[in-house]
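All protein chains but one are shown at their positions in the complex.
Order of writing sets the chain letters: A, B, C, D and E. Residues in each chain are counted from 1.
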Amino acid sequence: GPGRNKDKYETNEVPGVVTGLAWTRVGGDILFIESILSKGKGNLTITGNLGNVMKESARIALEYIKAHADELQIKYEVFDNYNLHIHVPEGATPKDGPSAGITMLTSLVSSFTQRKVKANLAMTGEITLRGKVLAVGGIKEKILAAKRAGIKEIILSEENRKDIEEIKAEYIKGLKFHYVTEMMDVLKIALLKQKVKGARVL
Amino acid sequence: GPGRNKDKYETNEVPGVVTGLAWTRVGGDILFIESILSKGKGNLTITGNLGNVMKESARIALEYIKAHADELQIKYEVFDNYNLHIHVPEGATPKDGPSAGITMLTSLVSSFTQRKVKANLAMTGEITLRGKVLAVGGIKEKILAAKRAGIKEIILSEENRKDIEEIKAEYIKGLKFHYVTEMMDVLKIALLKQKVKGARVL
Amino acid sequence: GPGRNKDKYETNEVPGVVTGLAWTRVGGDILFIESILSKGKGNLTITGNLGNVMKESARIALEYIKAHADELQIKYEVFDNYNLHIHVPEGATPKDGPSAGITMLTSLVSSFTQRKVKANLAMTGEITLRGKVLAVGGIKEKILAAKRAGIKEIILSEENRKDIEEIKAEYIKGLKFHYVTEMMDVLKIALLKQKVKGARVL
Amino acid sequence: GPGRNKDKYETNEVPGVVTGLAWTRVGGDILFIESILSKGKGNLTITGNLGNVMKESARIALEYIKAHADELQIKYEVFDNYNLHIHVPEGATPKDGPSAGITMLTSLVSSFTQRKVKANLAMTGEITLRGKVLAVGGIKEKILAAKRAGIKEIILSEENRKDIEEIKAEYIKGLKFHYVTEMMDVLKIALLKQKVKGARVL
Amino acid sequence: GPGRNKDKYETNEVPGVVTGLAWTRVGGDILFIESILSKGKGNLTITGNLGNVMKESARIALEYIKAHADELQIKYEVFDNYNLHIHVPEGATPKDGPSAGITMLTSLVSSFTQRKVKANLAMTGEITLRGKVLAVGGIKEKILAAKRAGIKEIILSEENRKDIEEIKAEYIKGLKFHYVTEMMDVLKIALLKQKVKGARVL
Partner (left out) sequence: GPGRNKDKYETNEVPGVVTGLAWTRVGGDILFIESILSKGKGNLTITGNLGNVMKESARIALEYIKAHADELQIKYEVFDNYNLHIHVPEGATPKDGPSAGITMLTSLVSSFTQRKVKANLAMTGEITLRGKVLAVGGIKEKILAAKRAGIKEIILSEENRKDIEEIKAEYIKGLKFHYVTEMMDVLKIALLKQKVKGARVL
């Protein structure tokens, strides 16, 4: 919010809400990727003052999920019978870049499966159509922001491991890192088998 | 209107009209969010010289309402069988930003349910898809404008409480503040159970 | 037209033609709002070199009419079975702003009902979705232009009454002013019960 | 064409080809408005490097024709069953302004009725939805160009009569002028009852 | 291709490939207009880094062909049942202007009829909806490039005859020129009665 740039992790029972990490000119911050389904014809709406690259991440995440629907135990009719809205607060702040890719992926799979997101977890990483998680920038600032916000576990690309190893140990004490190369592994770590309370039947 | 920038609260029996608070370079002002339904196929029209972020608020409000239609006692067919038009007078003034979010939400729910809006009430706050009300800026100027316009009660994000506490007591004498974190609580405060006179059957 | 900026009022038997008042850098002028229906699927076309705010006025007028179709004795099928085209000559002149709102409203209701527009009448005022007529600027220049063009009666927002009172009496001698707050009152003043000659059956 | 800006009138048996008058920085010229129908679903295509105002003229002409189809003896199904393409050569030259309005109107009615266009005729004038022909600029240059190109008769707005009267008599010797206020009168003058050779049955 | 701007004529058995002539800041060159049909619903795709005027040529060519389908012995269903893609290599070079008009026309008719294009032929000329071929610029540079590329025959607008006559005889020795005023004559010269090898049945 205005005059107060640093957000706190929110324990959240709502499906489709996942914590990402942002890098801005004034330092790192956490951000929330939110997604929601409503009955419709499969339209995709993206809001949150996002640039084109970040909007592209949303489309890549959705297409990847569609192509792997069986593996993710999502019935294909859901894509045709629901509209998907993805939002990234806070609307006053322009946002761009590919680093929210895995966060969007996790948000969407949570919405489509109604599975709960692991508590105290944040993540950052670019996604691809072939299922790989790519490295992103601003790691140090993002990690410090995550710790400050109360995050306990972080998912990163294996390619970003070296960026963590360059951070002084005391700064990252108490944080657990998950390094991944495959997008499917992000979902295995981030999503519980358990569904959210009052899960919708899609 | 031209040459006379400060509006007055209007007692209003019309559904879908809710008083918001605006911050401009020449100080605060109240504004009206208006929404109206007409038979159609579920199209959304937004007018009032709005920037992209403010238009996004309208889409977030609508999607949130669709996803919580049962809870709000709105029949889902209404979304498919009516077009929704949201307008923010005055057309000559460009407007932007996320702070009209809760005002738009309230306006839309009033239109969809034909419930009356509480008298002498104004509000300001950003909305999210996960149901949280976020803080907005320009609080002091907005509050002074609200008082001047005859407003008695104001809904704000809990995160904006500290901004009110920084205002001299004499300036806010006679105003009642409602601090909220949940979008559902905005609706509980702002909308009466009673329907407007001559309520349409949707 | 080129080299001759000042138009005259035209007695007009055609439905959907209403005289508005424009304010330009070279003084006031009258303008004509024209609307026409053709068999179709409810599409709206707007021409006349109009800016976004003026185009928005057209959409507000149309939505307001749709939402009050019963009250205005318009059969709802008309909106679905006809295309509506709104044009504002002269195409070489860019035009913008919300002040043609009530003129557009009157033009559209005349087209949809085939009711005749009162003779020697002009008007200027912003419209809203909640049915209020708002004040507009450039009143003095507009009134002088109206008189020069042969106009006898003028509809204005009640909020513009003070602007008229500031004009020297001799300049407005012979003009009759109607001050309104409600859009429905504009229609009561401007539209005759009588239909135009050769009125179409819609 | 390049390096040779002045066109000649073309005797033309093709329907939908009408001679207009253009004003450019290097003087007047004639131009051809061409229209053509192909089986389709009523789409409108406009080419010829035209600006928005000139494109608007095409839409005004088409809507006016649709609204007066009976009077013009055009079966309404034609509008639904054919696509209309309007082109203005020469593509390398940007063109704009409302002055081709009556030329477009005549071209379209010729295409829709397959009626022949009067020989050696050119025209210039803005159109409106209410059926009036408005004055346009650059009259002197346009008239000289028309004469040079072999034109014998010219249709103009009554409001442009004074512009002709200001031209030295010797320059316009041998030219016949038709001054009109009504768009229907343009069609009466410009279109023969006779159909073109090999007229299509629409 | 990069670092080597001058193309050679290609003997080509493929339908829809026609050689045009381009004028660029570094001199003339030949270019290929390519078109291809695929089963679909009549959509038109245009690629090759083309400006608006050149894209307009493609649409004019297509509409002209549709309106003269009988004469060209093309069954009208082909337009509804196939998508048409027009491409102009080389993608790295922006291209614009109307001069590829007759080349596009010929390419499209070749694709729709599967007729073979005459060997060693190039062409340049603007097209119109009324069937005329207009003059284009840069003739000298284009002709020199054509000769250098191995072209033997060239189709031009009759209006460009004078541009050829200004070129020294020795530069154009061995080239045969066809001057045309009608678009139908371009097709008569350029397209063989014979179909391409392995012609598709449309």
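The working rule: contacts are C-beta pairs under 8 Å (C-beta built on N, C-alpha and C of every residue); 3 or more make two chains touch, one makes a residue touch a chain.
Quick caveat: nothing in here was measured; it's all calculated off a predicted structure.
The chain omitted from view is touched by exactly one of A:E10, A:E141 or A:E159, namely A:E159. Touching the omitted chain from chain A are residues 52-53, 56-57, 59-60, 63-64, 66-67, 76, 79, 97-98, 101, 126, 128-132, 134-138, 157, 159-160. The set of chain E residues touching the chain not shown comprises 1-4, 10, 12, 14, 16-17, 32, 34-39, 45, 47-49, 83, 85, 87, 89-92.
Rule of thumb we're sticking to: only the chains that are shown with their structure count from here on.
Centre-to-centre separation between chain A and chain B, using Cα means, comes to 30 Å.
Distance between chain centres (mean CA atoms), chain A to chain C: 51 Å.
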